[in-house]
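Only a portion of the chains appears, each positioned as in the full assembly.
Just so it is clear, A and B label the chains in written order, and each chain counts residues from 1 on its own.
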Amino acid sequence: MSEKLDSLRERLELIIFGTDTPAGQLFDVVLIYAILASVAAVVLDSVEALHLNFGTWFLYLEWMFTLLFTVEYFVRIYITNRPFRYIFSFYGLIDLISVIPSYLALVVTGAKYLLIIRILRVLRVFRVFKLIRYLAEANILLHSLYLARRKMLVFFFTVMILSFVFGSLMFVVEGPENGFTSIPKSIYWTIVTITTVGYGDIAPQTVLGQMISTVAMLVGYSIIAIPTGIVTAELAGQLGRGRHSRTCSTCERSGHDVDAMHCKFCGAGMVLED
Amino acid sequence: MSEKLDSLRERLELIIFGTDTPAGQLFDVVLIYAILASVAAVVLDSVEALHLNFGTWFLYLEWMFTLLFTVEYFVRIYITNRPFRYIFSFYGLIDLISVIPSYLALVVTGAKYLLIIRILRVLRVFRVFKLIRYLAEANILLHSLYLARRKMLVFFFTVMILSFVFGSLMFVVEGPENGFTSIPKSIYWTIVTITTVGYGDIAPQTVLGQMISTVAMLVGYSIIAIPTGIVTAELAGQLGRGRHSRTCSTCERSGHDVDAMHCKFCGAGMVLED
């Protein structure tokens, strides 16, 4: 009996974690499509016209996907050796968040909790995070951002200081009569301006306000260069490190290209790496 | 007779594919001007005032260009050795799309098909794609983008996940009363915001909504750096490879570093250049 269970567990492990077996690949593909379809159902259900016509269908689909993801969640707990480590891991929490709102919506009913029900319904969109598991290449980008995290923080801090200063200046200069009703609203306007989004829902009306916002725009235009510079330098550094990392075993000098078959300094043969 | 035809075919080949004979260059120049004039005619014909005054002229021009491009299409089929390969190639399909709508517009008539006729008329603008043939330098840019395609896809995916998450958050927070009538519309707003376009047709009205959109803008401002970093690193890499332009005089393979003393492929000594 225990042997049977063990073999079941092993087979499930192959299907869920394996990426080179047909069953494992099929599982991945089915899961990706299920995630996409499930998110699409939530998104389309929010359109009034579609909800009226296909609401029941969306409900059926919703429960089908919820059951699928619930089964997936428990199977993942079952096959892993350290269940608690998975449950509290990044992916474990995402898998939990993917199913919790649907069950909570069963419990929370009644006209009093309309807002909570609405929030629970929309929270199901967060299933989209389950896709992160399949974005291998994203790691390089995230790793670059991670390496640049301290510089990025300093950058955000600079933007924050600037938006507080420009925001309070504009609050004084333009005032509530021109839409700058409070400093928080002025700070919102400053970030809309510095990031060059520029909705135009609030726009400076006075000459002095337009002059200050001109300065804010040019400052924003200059500091847009900073994160770009940071990420580019970080990415270029990572690529460059990958390119020239081989060392000659004869003269022990490094800096050889990935495709070099002979040392460029002493001419000795070099073994090609992958 | 067959010889005559053969010589005709050869002469046509020289004119159409040749870029160093006067006839070949003349053909290219005439074709480029014909494409530009033809697209300009379609664009100007869409202006109400110009259509009323010069509509007939635009019609004559249109058929003149259609006939020219039709002749060009059949001549290209005639002179190529593998007609089907050309017909189903990228350029073959573009050449076909340049003439098809005009002929279809002859067949599809009547008040019932007004929309289709309108679409067919506008589709003629796609002739502008015929110009790609003459954009040699574009290949380097397209090649850089092609090399970076996987990273770019990951980037688009990241933008997509972000716009789904921010979109559904804003749908809950702002709601239909502030213009966020459905999640798809909220996603549209999020992309307008993250890409820093910011039309202002929909703008957050609540304090919480403005706070969330502030975060969305700063996130957008940061990830604008990612494609720039990718393309810059890719372009710099390509230029750098151009700098490795030394050729080994023994095995005649190129791509050696400036400071290489031995060919990295055959190990033969190399003379150091400047």
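Here is the rule we go by: contacts are C-beta pairs under 8 Å (C-beta built on N, C-alpha and C of every residue); 3 or more make two chains touch, one makes a residue touch a chain.
Source: prediction; values computed, not measured.
The full homomeric assembly consists of 4 copies of the same chain, 2 of which are present in the displayed coordinates.
Basically, only the chains that are shown with their structure count from here on.
Separation between the centroids of chain A and chain B, computed from CA atoms only, is 29 Å. Chain A makes touch with chain B in their complex at residues 39, 42-44, 46-48, 118-119, 122-123, 125-126, 128-129, 131-132, 135, 137-138, 140-141, 144-145, 152, 156, 159, 184-185, 187-188, 191-192, 195-201, 224, 227-228, 230-232, 234-236, 239, 255-257, 259-270.
The residues of chain B lying in touch with chain A in their complex are 150-151, 153-155, 157-158, 161, 164-165, 167-169, 171-172, 181-184, 187, 193, 196-200, 203, 207, 210-211, 213-214, 217-218, 220-222, 224-226, 228-230, 232-233, 236-237, 244, 255-257, 259-269.
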